[in-house]
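Note that this complex is displayed minus one protein chain, with the remaining chains in position.
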Amino acid sequence: MRSTIGKNFSLTVFGESHGPAVGFVLDGLPAGIRLDLDKIRLELDKRKPQGKLSTQRHEADEFRFLSGYYNEYTTGTPLTFVIENKAQQSRDYDKLKALPRPSHADFTAYAKYGGFQDHRGGGHFSGRITTGLVAAGAIFEQILASHGITIGTHILRCRQISDRAFDQSALAADIAALDSPAFPVLEPSAESAMRALIEEAQAEGDSVGAVMETAVHGMPAGIGEPMFHSIESELSALLFGIPALKGVQFGAGFGFADMPGSEANDAITGIEGGRLVTRTNHNAGINGGISNGMPIVFSTVIKPTPSIYKEQDTVDLTTGQPAKLRIEGRHDPAIFHRARCVIDAVTAIALCDLMMGRYGYLWARNGGDDA
Amino acid sequence: MRSTIGKNFSLTVFGESHGPAVGFVLDGLPAGIRLDLDKIRLELDKRKPQGKLSTQRHEADEFRFLSGYYNEYTTGTPLTFVIENKAQQSRDYDKLKALPRPSHADFTAYAKYGGFQDHRGGGHFSGRITTGLVAAGAIFEQILASHGITIGTHILRCRQISDRAFDQSALAADIAALDSPAFPVLEPSAESAMRALIEEAQAEGDSVGAVMETAVHGMPAGIGEPMFHSIESELSALLFGIPALKGVQFGAGFGFADMPGSEANDAITGIEGGRLVTRTNHNAGINGGISNGMPIVFSTVIKPTPSIYKEQDTVDLTTGQPAKLRIEGRHDPAIFHRARCVIDAVTAIALCDLMMGRYGYLWARNGGDDA
Amino acid sequence: MRSTIGKNFSLTVFGESHGPAVGFVLDGLPAGIRLDLDKIRLELDKRKPQGKLSTQRHEADEFRFLSGYYNEYTTGTPLTFVIENKAQQSRDYDKLKALPRPSHADFTAYAKYGGFQDHRGGGHFSGRITTGLVAAGAIFEQILASHGITIGTHILRCRQISDRAFDQSALAADIAALDSPAFPVLEPSAESAMRALIEEAQAEGDSVGAVMETAVHGMPAGIGEPMFHSIESELSALLFGIPALKGVQFGAGFGFADMPGSEANDAITGIEGGRLVTRTNHNAGINGGISNGMPIVFSTVIKPTPSIYKEQDTVDLTTGQPAKLRIEGRHDPAIFHRARCVIDAVTAIALCDLMMGRYGYLWARNGGDDA
Partner (left out) sequence: MRSTIGKNFSLTVFGESHGPAVGFVLDGLPAGIRLDLDKIRLELDKRKPQGKLSTQRHEADEFRFLSGYYNEYTTGTPLTFVIENKAQQSRDYDKLKALPRPSHADFTAYAKYGGFQDHRGGGHFSGRITTGLVAAGAIFEQILASHGITIGTHILRCRQISDRAFDQSALAADIAALDSPAFPVLEPSAESAMRALIEEAQAEGDSVGAVMETAVHGMPAGIGEPMFHSIESELSALLFGIPALKGVQFGAGFGFADMPGSEANDAITGIEGGRLVTRTNHNAGINGGISNGMPIVFSTVIKPTPSIYKEQDTVDLTTGQPAKLRIEGRHDPAIFHRARCVIDAVTAIALCDLMMGRYGYLWARNGGDDA
């Protein structure tokens, strides 16, 4: 299956950028979860285009549930969430049908779907599709929060400009500080410098990418599976589903190649509440694929958006001949600051799935009616 | 499920390090595939301990099929592959039961399985379990090879010592050069320098890790799915199932944070045989999660082995008090040179699964009897 | 998962009887299938209430696609289909919340969902939910028809009134005769007698059930799997998903207990076009779970609708005390004549899933763009 995920639930994210609607269907959630619609709205706001740094397509993102929701609670049956698209401008995309944008999905969608894809606005490959994903993630974030688990993502580095890393000794506060639609950095000074980089790229018809850092606070020990359903496996499978995300590393990550084992190993200093306490956390709270109780910390890289206004080399698919491409329409010079809530969303989805798989973990404690 | 993977087949890898056997069951392979047992033996040889750089546990790794195999061909029913364990020394592990090794799965297995795990030799978390995985991968590598697709992995960097990167203009030759049990580097000079690093770590009772580079030659365009079953998603989910692997990046990877879009985009120069030809390949042959026909290239990091002989801080699980740990037994000072065939194996498994999902892709061309 | 099915696709049927909408999301269909909307309308018409024999709730059943459909063709991405509910009357259901209807899902929904279920109109347990299922089935019936495979279901027996069985030597014609919204019998005389039975039950505030017979014409040999994914397994799993269906038998079915093997065995008289030809077809075209090329023929039983107007014994869930129940609202005295298109729908879904699993079977011949 293509846009469907979940082992203990089935989540299908649907929609095309310029189709009638985007949304999701989620089958497998227990009955009796009170949905916090404001949390969903907050996450959607984090994803929205921001002023002049972003596309000028503005969608109200008003949502409704078509099923599975009654009197403020989940009913235990498939939950269908829909946002109608309203601000499409499809004419901008007609000439792209023959001239694939370099490093965009135009050619690969053509190779896969043979011309039947909805090419308008990037179709199912558009960042617009992450709207439903963010909304679904907001529900799983609520569930985790009710167990004391919180997630946050900030921009760690954009070219030469770095934000400070998460302070793992004060992680709850750092994560809480990111829970608003503001530009997601921990050091206020990083915002203006990064905004300047984005604006500069925009002025040149170019784009920029960034390294993002994500942390999960409050993880219990014993979650995850050995081998293929490790925390790293489940998280990375969903993270790489985010358009433009091209790398994932946990803890010290690629830096492990520079360390001897005696440095890479996190010395154990105690056990508290069933969780391991270690002197360092190079292993990101995960050993053998399973959580040890320390924070889960990972970084990802979002590549520069491929839809740039500079002239580029491509081929004409109708003739096979080289061609020059100059695109029009509304495109973001950077999407990483908007993507951070998508990272949070898939992190919540992956962790909830693993915890639901540990029989009764989430629900037995919850008094949920399906427990 | 824990040790079971596959969407178009079901592959369960089973065994404990000191249990009776390791192996796999593979359900979903078509009938009529002639299995090349020498290819399976070659891949198992690549994984075997190598001289003084490795553990002194030596297993003959003689295998047999219990089902699904008849007269040299697959029968279309579940294929069961078994290697009996013979060279276990379990006494070395008894004291580890109370004293978890830092950054090993000892504590997390205890937290998850509550003491019922088979702790001997690391149990199901041991690298020994990858034996079955490598054998399964060898079968999928045969299938891919019959379609002209080959895979190779080498050590790109171990601390300050680097091998040269793959030459994408002569990729088939680079991959072919790695298809032997020799130390997996492209530059012969890198071998002695890296061996020296490993021996030095060994002499100090320490260990080392490395960055690995993998390339896939011969990929057709149009394989993979948008979003969560992208090539990156499927590959990374299996790659992170390899013990000690802590990072995955495709193409330019984390380097994308340093590039403008105009550099990150791979200019399109032509189409040949349905495959895109691009000037650079920063995007690793994958756009929107789907192959464009250029080589798939990614790097991974294998952390230093956590079982080192230096004294380490830990806690005694029976008392909760701090304790000092000095381990004995047979442990590798480095496993990355052995892990490369595990990377090849999971790459083959993930790509075959995606191609089987594209209806008829592999088999319709194959004359397979199940096609 | 609860309302999600499919191995080679993921089909989630959603909605509550009195919620905003019913529909489905189908992920996994190839791109480039031209959808025949008239076929969808025809199947929905077969399911609609019929005159005075049925509930007086009348829905226009106007549908739209929210995603995955563009320019008359599937795009290869999730296909979302929605029908808004318009004719709900929820007040009739309030008193049922405390007084479960005998042999209805009222009590079991309460036991499972703990009061959070949407009880109005039976919620997710209502026959209304089969609307989306019938629409999804219509798409799979189109796909099968393009391969020469057709499906039909008629009422074989309602109490003492029987229709004639399918004539397997003229099966295509019998199936074609059923492809209209008319009362589904093969002998015109059976219609008036059965209608009289239903009206009689209705007059008494009671209800009736029936045995249905289904046939599949044009099946190739070699479809299905040994053991748990046999044709019988896959069909029955979906058939028993139809509310009120309580039995499934293939070919001679329970009559096999009266036959010696020499009679039960279908003598083989030839092979034509890769299909077996047998003198009898007691085994319903299926041996060892796999099709042999003869028609697939099975019968099912639909129990009388449990919502009857006669006074019934029940308990009051709020007090645990015995109570008398007299229901109001709009209820069918029989649903089997409407259910036949649901049987056809799930039959098509199950068979397509099995054929998609046989690599390339459906698509390689189809020129589908995902092939």
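Order as written gives the chain letters A, B and C; numbering starts at 1 within each chain.
Note that a contact is a pair of C-beta atoms (placed from the backbone, for glycine too) under 8 Å apart; a residue touches a chain by one contact, two chains touch by 3 or more.
Because the structure is predicted, anything quoted here is derived from the model rather than measured.
**Q** Which residue, A:77, A:108, A:207 or A:265, contacts the hidden chain when the whole complex is considered?
**A** Looking across A:77, A:108, A:207 or A:265, the contact with the absent chain belongs to A:77.
**Q** For the full complex, which residue in B:4, B:50 or B:280 touches the chain that was left out?
**A** B:4
**Q** Which candidate, C:49, C:181 or C:306, sits in contact with the chain we can't see?
**A** For the chain that is not drawn, the touching residue is C:306.
**Q** For the full complex, which residue in B:123, B:220 or B:357 touches the chain that was left out?
**A** B:123
**Q** In the complete complex, which positions of subunit B touch the hidden chain?
**A** 1-4, 9-10, 12-16, 19-23, 25, 27-28, 31-32, 64-68, 70, 73-80, 82, 112-118, 123-124, 369-370
**Q** Determine and list the subunit C residues touching the chain excluded from the picture.
**A** Residues touching the hidden chain, for subunit C, are 1-5, 7, 13, 100-109, 111-112, 124-125, 129, 157-159, 201, 204, 206-211, 221-230, 232-234, 236-241, 243, 245-254, 256-262, 264-271, 274, 276, 278-279, 282-284, 286-293, 299, 301-306, 308, 310, 312-315, 317, 320, 322, 358.
FYI, only the chains that are shown with their structure count from here on.
**Q** If we define chain centres by averaging CA atoms, which chain lands farthest from subunit A? Would you check?
**A** Farthest by centroid: C.
**Q** How big is the gap, in whole Å, between where the Cα atoms of subunit B centre and where those of subunit C centre?
**A** Chain centres of subunit B and subunit C, defined by C-alpha means, are spaced 46 Å apart.
**Q** Hey, how far is the Cα centre of subunit A from the one of subunit C, in Å?
**A** About 39 Å separates the centre of subunit A from that of subunit C.
**Q** State, to the nearest whole Å, the distance from the C-alpha centre of subunit A to the C-alpha centre of subunit B.
**A** Each chain's C-alpha centroid was found; their separation is 26 Å.
**Q** For subunit C, what residues touch not just one other chain but two or more?
**A** In subunit C, 77, 370 touch at least two other chains.
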